[in-house]
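All protein chains but one are shown at their positions in the complex.
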Amino acid sequence: MGFRHEVRLSGTGGQGLLLIGKVLAEAAAVYDGKNATQSQSYGPEARGGASKSEVIISDEEIDYPKATEIDFLLCLTQESCDKYASDVKPEGTLLVDSTYVSSVPEGNYRVFQFPITQKAKDELGSATVANVVALGMISALTSVVSSESIESAILARVPKGTEDLNLKAYRLGRTLVEEAG
Amino acid sequence: MKFWRTPLDVERLKVPRGEVHIIKDRCKGCGFCVEYCPRGALEMSDEFNAKGYHPPRITDETLCVSCNLCEMLCPEFAIFCVLKEEPEPGEEKKVEG
Amino acid sequence: MRADAPAKPAIEHPMESLLRMDRIPHIWCPTCGIGTAVTAFASALEENEIPLDSVSVVSGIGCTGRVAGYMKLDSYHTTHGRAVPFAVGLHLAKPSLKVVVFSGDGDLAGIGGNHFIHTARRNVDITVICVNNFLYAMTGGQVAATTPVSANTSTSPYGNFEQPFNLPLLAQSCGAVYVARWTALHIRRMTKAFGEALNKKGFSFVEVIAPCSTLYARRNRLGTGLDLMKFYHDNSEIRHGADPNDLNIGFQEKIICGKFVDIEKPTFLDSMNECYGKSLGEKYEIYEGAAHA
Partner (left out) sequence: MKADPKGVLTGAHYIDGNYAIAEGALAAGCRFFGGYPITPSTEIAERFVQRAPHVGGLFIQMEDEMGSMNAVLGASWGGVKSMTCTSGPGFSLMMENFGLGLMLETPCVLVNVQRGGPSTGLPTLPGQGDMMQARWGSHGDYEVIALAPDSPQEGFDLTIHAFNLSERYRMPVLMMTDECVGHMTEKVVIPSAEGIEVEPRRFTKKPPSEFLPYEVDESLVPYAPIPGEGYRFHVSGLTHDEQGYPVINAEAQDKLVRRLVDKVKKNAADICKYEEKDIDGADVVVLSYGITSRVVQPAVEMAKKKGIKIGQIRLIVVWPFPEERIRELAGSVKGIVVPEINLGQMVLEVERCAAGRCATILVAHAGGGVHDPETIFQAIKEAAK
């Protein structure tokens, strides 16, 4: 079997998880020439309900469209962290927003905790781009999708007039990881 | 024709003449035409049509003024009138001349 | 031609070219007012010299729903209550067609009420003619959204206790640009109203009060259809421009007739073209019918 990389982005509706899932997948599929499937699951609430977006990236055709053995899990809420941490495969990566997540379950995975939303608010003056900050961090923590491709996909997907802010947010995310070493 | 006030030009007034056509077998005997003919030119007949209804019949051919009310009211498309073209006295000469 | 169809008379009935004579006699009962409304509609088409090939009649289900089947025009006999949305689709696909819905009160104000109000609200450029006989006739005389209070029907055997719709008020309040009401006896005025409605740009509505002797008159001991016509004669009042709020019809009470609404307003397509033109600028081609039509 070829290479298959599973990413799950979880939190609540309104945090922009669907958008960054699509950006990541589009970067992989359109700009990096890999196969990528993005799917999602959400509740009836537009805001505040459980929400997750999954991205499968592979160099082969993707059949099973859902994540089961997760390489990379992002949790923007305590609830999603408690629910999904156990799905991360051994040696996988768990990134949590410590603005909202205070306790991370024990497990055989690398854990990164950053106050993502707080940083977005402090450095960019807008909590709404926390999702893109997180995307920058994902990009820096994994090398599955090239950073240039992600930047191209961001420019293609985000609303007109917000390109600069979103690129700044993305680069802030990368910087946060690089600074942390 | 009766008038409640005699028009001054009554001699020159032309009363249109109509010819009523009844398609008997379409009639369902509702009686609208008989009831509402302003000239009383129609009455229900005793005869039966193919469907077993009494179609109307004409009481006096000269009464119809071709107002088309029977035709308009008939729900069965079973009656209509046609305007009789009668040359006006005096007009014939004009045409010839 | 059907075997039992009557022999053709020497001179043709003037409506002959507009009717599917091979289907006449029609299924309507003796003294039913629907046939009279059809004659008026056909006369209106002729008097207004409307190109007949461009006229489409859409009907729903019920006695009046059968009108589509007798008009020698492009004609569609659809499902119960759905003539209006079918007509909306037909009109929007090909706005050069003159689309007319000819249906009963049960079809338009009962099961199809939602379509009726929304199509009036959008001011879609179609004409809706409602033959109102105060009950569901095809199914045997059940209470309708138009049955006057206290009238007896097979499902209001102790008298109707529900308030009926005042259809001209409903049409007007939802946005219709032309609203009129006539009885089956007001044959010339009805014809004129049909002509005005057909020529009106936008949602036009004409209600025709028509006798149903078999069910409405019989159940309510009102005599024959002819007696109902006589009732209209004695109890209808012409009041053009009357306030639609005053047009309720009580059981065997006065029927106010006339033209109540005749205004100008942008149609659905006018508004759409304006909106898209503003938003999209020169990239937008004015919609005059779908590209495939």
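A, B and C label the chains in the order they appear, each numbered from 1.
Basically, contacts are C-beta pairs under 8 Å (C-beta built on N, C-alpha and C of every residue); 3 or more make two chains touch, one makes a residue touch a chain.
Since the model is a prediction, treat every value here as computed from it, not as a measurement.
Asks: Quick one: which shown chains sit in contact with the chain that's not drawn?
Replies: If we consider the entire complex, the absent chain touches A, C.
Asks: Sort through A:Ala25, A:Ala120, A:Val133 or A:Leu172 and give me the one touching the missing partner chain.
Replies: In the full complex, the listed residue that touches the missing chain is A:Ala25.
Asks: Touching the hidden chain in the complete assembly: which of C:Val58, C:Val177, C:Met190 or C:Leu226 does that?
Replies: The missing chain is touched by C:Val58.
Asks: Could you please point out the chain C residues that touch the chain left off the display?
Replies: Contacting residues on chain C, toward the hidden partner: 20, 23, 52-54, 56, 58, 68-69, 72-79, 81-82, 85-94, 96-97, 114-115, 117-118, 268, 272, 276, 280, 283-285, 287, 290-293.
Asks: Pick out the residues on chain A that sit against the missing chain.
Replies: Looking at chain A, the ones touching the missing chain are residues 1, 21-22, 25-26, 29-30, 35-44, 62-66.
Going forward, only the chains that are shown with their structure count from here on.
Asks: Considering only which chains touch which, label the overall pattern as line, ring, star, complete or other.
Replies: Contact map by chain: other.
Asks: When the centre of a chain is set as the mean of its C-alpha atoms, what distance in Å lies between chain A and chain C?
Replies: 59
Asks: Could you please state the distance in Å, as a whole number, between where the Cα atoms of chain B are centred and where those of chain C are centred?
Replies: A distance of 29 Å separates the two centres.
Asks: Rounded to the nearest whole Å, what is the centre-to-centre distance of chain A and chain B, using the mean of the C-alpha atoms as each centre?
Replies: Roughly 88 Å separates the two chain centres.
Asks: Touching chain B in the complex: which residues of chain C?
Replies: Listed in rising order, the residues of chain C that touch chain B are 4, 6-7, 9, 11, 13-15, 19, 24-26, 28-36, 38-40, 43, 184-185, 187-188, 191, 224-226, 229-230.
Asks: Per the contact definition, I'd like the list of chain B residues that touch chain C in the complex.
Replies: Listed in rising order, the residues of chain B that touch chain C are 21, 23-26, 28-32, 35-36, 50-51, 53, 69, 71-78, 80, 82.
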